[in-house]
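Removed: one protein chain of the complex. Kept in place: all other protein chains.
Each chain carries a letter (A and B) given by its place in the written order, and its residues are counted from 1.
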Amino acid sequence: MDIVEFREDVWGREVLLGVSWDLLWVVLTLSAVAIMVHIVVMTFLKSPPRPSAAGLHMERHAAVDRGFHWIMAVSVFVLLFTGVLPVVGVDFSWLTIHWVAGLILTAAVVFHTLRALFWQKPREMWVGADDFREPFDAGTKPGKYSLAQKGMHHAMTALVLLVIGTGLVLFAMIDTPWWNRSNALDESTLGWIFLLHGASTLGLIGLVALHVYFALRPEKRFYTRSMISGWISEDELRANHDPARWSPERSA
Amino acid sequence: MSYLHIGKNFTPPDIHGKVTGKARYAEDYSVDGMVYARLYTSPMPHARVVEIDADEALAMEGVFGILTAEDVYPTEAPAPTLLTNEPVYVGDPIFAIAAIDEKTAEDALKKVRVKLEPLPFSVDPVTSLKPDGPSARLEGNIYPREMRSLHWSAEDVERFVTGREPTGPAPSEWSYGDLEAGFDNAALILEESFVTTGYAHMSMEPRSVLSYWQNGRCHVHGSTQSQSFVVPFLARMLGIEQKDLVFVAEYCGGGFGSKISAYPVLAIPGYFSKKLGRPVMLRITREEEYYVGSARVGFQGWIKAGFTREGRVSAVDLYIVQDLGSQQAGGDASSAGGAISILYQPDAMRLRDVPVLTNTTPRGPQRGPGQNQIAAIFEPMMDKAARELGLDPVAIRRLNAPDSSATLNANQGPVTSAYMKEALDRGAELFGWSERIKKSGQRNGSKVTGIGVGQGYHSAGANGFDGLVRITPDGRIHLHSGVGNLGTYSYAATTRAAAEALKCNWENCIVHHGSTEENLPWSSYQAGSNTTFTHTRANYVAAEDAIRKMKLIAAQVLGGTPDQYDIADERVFDIGNAARSLTYGEVAAKAVELGGEFSGETWPEDIHEVTQRAVQGIAGTGLIGVAKDNLPVRGTVPGLTVGFIEIELDLETGKHEIVDFLAVAECGTVLHPLGLAGQLRGGAVWGFGMAGLERHVYDPQNGLPANVGYYQTRPPTYLDIPAHMEWSAVDIADPDNPVGSRGVGEPAMGSATAALMCALSDALGGHLFNRTPVTPDVVVNHVSGQGQSHGPLATNTF
Partner (left out) sequence: MSAYDVMPDMELFQPVTVEDAAALAERLGSRGWVLAGGQDTYGWLKDRAKHPKAMVDLSSIDVLNGIEETDGGGVKIGAMTTLREVSRDQLIRARYGLLAAAAARVASPQIRNQGTLGGNVSQDTRCWYYRRGLSCYRAGGNICYADSPEGMNREHAIFGASRCVAVSPSDTATALVALDATMVIQNTRGVHRVAAGDFFVGPAVNITRMTVLRPGDILTAIELPADWAHAEYYFEKVADRNVWDFALVSIAAAFRTENGTIRDARLVCGAVSCVPRRLTSVERAVIGKPRNDSTGEAVAALASEGARPLNYNHFKAPLMDNLVRRALRA
């Protein structure tokens, strides 16, 4: 099994082709194993009583943010499927869908970044020293986002930015309605871009698998609900968050 | 004059082998212990070899060794290299591997790790001439007989590519007459810029060479156009004395200028064989033939021509940037100028020439090098002039055509004789020109008729080479021909001048050729259309020497003085009493007895070293006639042809069909009618290819060639040429040849190229493409009015 693949350039020199897609199976297997292990561990752990969804609705995600989350989610899924299915042998006309989805994702990311930086409280996503006490001290509760959530967000951010960045470079390498492809990159640089694009894709696949898994776990499902309807209950808030660190408004 | 052999058809001795398949080409030879070599060629257009790691390959079973640039004859840029550490084009051979068979050799090539460092390159001359343009070689980018660098100003480049009078400095120049006065006298001045493709020679037989060493002598079985001429050059390349070279080249599957003399591949197996102590066979691939097999020099140029009201060419100003490819080449521009100077006899003329190296296939002389490129461009300009001056295309050519008082080239030297007017008249009559020209422009559905006439020229004769004949006691006449068998049959046809002089039966003649072991005299190169003129003379003087000796012997044996004797029916007889005679066989036996000059124990001092060795080889076997051709020559020997063509051009598909073609040769007395017909028709096929089909494409981004196979290059096929092509010849004897003959091979192509270019232009109402080839896409673009895809003067893109 290879990790990266090579090819010959126009003059017969060895250059990077990109990531080896053998790794796709590795990533899928590892994700599946991780999830399985988590399931097993969680089954044996005594779970605390589940907080009630009844009661007051506290706002967790504004409608715009939810909208953008799902736009991003859909475009990431579209990107992953259009990018990966042809690799595993499913033939369809994928490239246009792929770059359109890529542009949508880019726009959504740009929007989200600007909104988060200037209209929201970016601090809520910052990882501070307190956050690291959470896993070890049952008494320490997180603010709006738990350490795990922040970790997931930041890893996702890094990978999405990488995949978008390399994707945009690759976008310049194809014909589009607005321009004809250029040969601006030499072949070995092109190989590096493909490698990063492929590697970040593989990372995203793993991360998305975990993200979806956690979103579906019974004890976390209220977060998923909050991403759909925007609220969590007072009970859920109390059970999972430290009001000193996060006190949301009541939901409308 | 009535001849026994001259002007008659005969069966050249190699025909039988060719049609039965018994002919042995170099690759048909096999010797014990023979191993096979394969070349590793450069993937880069210009590079430096940093490292060749062949350990893994050499460890393979059945692999015998590697030959690199360090092992072979060194050369100085831009001379061709056998193997190189600074490849200068994609396909340049870097090293060779020898193995038990070709498959193993190729398997081994894959295992060699070669590290190359890319260097700047260019596949277009004008790109290289730009202010900061890349140079094809480390030593520079132009080769006016020495390597130099030349860069024009941006403005010079701009002017040139936009077709204005060039201002870029040109390193070589010649002129005669008063150019300014010539243009002042002109009633019409035409100015055109042009580009012609430098496409591959495409020899049908890719170079194949077998070499081995025996008793200190190197045996080389190769494929060359020439025979004796190759010997000194190949010996030097191999670093041996001429006497230590056995060179066999009985057949040649086409050379067309690319196998004139010793070429690099011819020497590689010799070196390899010495290094390995085994016979080595190297059969290069079709693709490699496109690399090392050379190509025509391409032109990017500009012409200004002045015409008087009557249609006389008063002045021509010609500027040519030559694409020399990656190695030494380059007489084409001057030859192009020479062709114009003789065919139109301009009062004044100037040629400026910029010979630029590019990282493309090496170039070499290809049939009518220079003359034929310019014929493709200038002849349609003649038609344009005719149109504007209200003249008939044949008439304007006739007005300017050379006769025996013609002069040519910068020095305005004389010619031996010339009868171009007669050729034009003969052709116009046979072709029915005055009726045909009325069809010009006629529409038939989407097709338009185009009529064209084109002229071709090449100098066609040299002198000063040796002839060797021998009569053996069995009465056989041995004609030793140092002429190579390049496919024209001239190696045999020229010996018929000796048979003619000896008044002997052809059935009694044996032609010796094709191997140094056959004791062959020093000969010219088989190129430049010279062989017919040159070697009918050499054979003739050798026969005259034999006759002189026969008369001396007859006088000695039968009494009287030599001038009392004459020859006929293979006997020497007393003119006064024909019964007193000796047969050729008897004279030969006597010659052996007498020895001395009669049987080749002594020889004339002025004969070449190669001929001396040949005489030594046959000394004592019969009566030897040997001499150097010291006959007078009064000037350049012109080979002239005219082609007449009718085509139908389909405006919707851009395709043309040749309805009819006639070639007329003006080459003195016809020596060998079938041979001449072959030259005229074969030349025409090639000409049609140059005008309408053959391509030479390089990707400027990476220097890769697109045409490395027949189907990519597109030489004409049977279905692209007319089923029948008529020919004729003026057949007026040239005074400077004992049998009146001159050569004609190369112009036969030029006139056909020109005729087709003219007809294409005629069909489009006089539009000049100023470019070869005019492929269907070019016609479709023109007719649809959307402009051409290729840039102005872009070369190596078609």
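The working rule: a residue touches a chain if its C-beta (ideal position, glycine included) is under 8 Å from a C-beta of that chain, and two chains touch if they have at least 3 such contacts.
Bear in mind the structure is a predicted one, so any value in this text is a computation, not a measurement.
In the full complex, the chain left out of view touches A, B.
The chain omitted from view is touched by exactly one of B:Thr162, B:Asn577 or B:Ser789, namely B:Ser789. Contact with the omitted chain, checked across B:Thr285, B:Ser515, B:Gln564 or B:Thr583, is made by B:Thr285.
Checked against the full complex, the candidates B:Ser226, B:Ser417 or B:Thr775 give a single residue touching the omitted chain, namely B:Thr775. Residue-level contact of subunit A with the missing chain is found at 7-12, 17-18, 86, 89, 91-96, 173-175, 180-183, 187, 190-191, 194. Touch with the hidden chain on the side of subunit B covers residues 38-43, 91, 102-103, 106-107, 109-110, 284-288, 291, 446, 652-655, 693, 695, 697-702, 704, 706, 708, 710-712, 714, 716-720, 775-778, 780-781, 783-784, 786-787, 789-790, 797.
In this section, only the chains that are shown with their structure count from here on.
In this assembly, the C-alpha centroid of subunit A lies 71 Å from the C-alpha centroid of subunit B.
Interface residues of subunit A facing subunit B in the complex, by the touch rule stated above, are 10-13, 183.
Every residue of subunit B that touches subunit A in the complex is listed here, in rising order: 43-44, 116, 118, 701-702, 704.
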